[in-house]
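Pasting a structure here, questions to come.
The complex appears here without one of its protein chains, the remainder shown in place.
Presenting chain A:
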Amino acid sequence: MGLNSCKSGKRYIIKNINAKGKLFYKLLDMGFIDGAMVEVVREAPLYDPMELKIHNYLITLRKSEATLIEVEEA
């Protein structure tokens, strides 16, 4: 499933990243690699973007980007 449809407060394992180009590099640099653990912390007050915890730091992603990250529940 896509990271965009994940629930706040739950943890997930990254299975695959379907992004290309710039976004792909950026995600790699920020630690979005296969097998990494992400926790969905919360959604923004207007429901988009979302806040995630990965490698013990906080990061925000718009849902349009989160769609490209394939995860499964940990």
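For the reader, a short list of remarks on this structure follows.
Here is the rule we use: a contact is a pair of C-beta atoms (placed from the backbone, for glycine too) under 8 Å apart; a residue touches a chain by one contact, two chains touch by 3 or more; residues count from 1.
Note that in this section contacts and distances are computed from a predicted model.
In the listed set "ABC transporter permease subunit", "Nitrite reductase", "Ferrous iron transport protein B" or "CobW family GTP-binding protein", the entry agreeing with the UniProt name of the missing subunit chain is "Ferrous iron transport protein B". Contact between chain A and the unshown chain involves residues 2, 17-31, 33-34, 36, 41-42, 44-49, 51, 55-62, 64-65, 67-68, 70.
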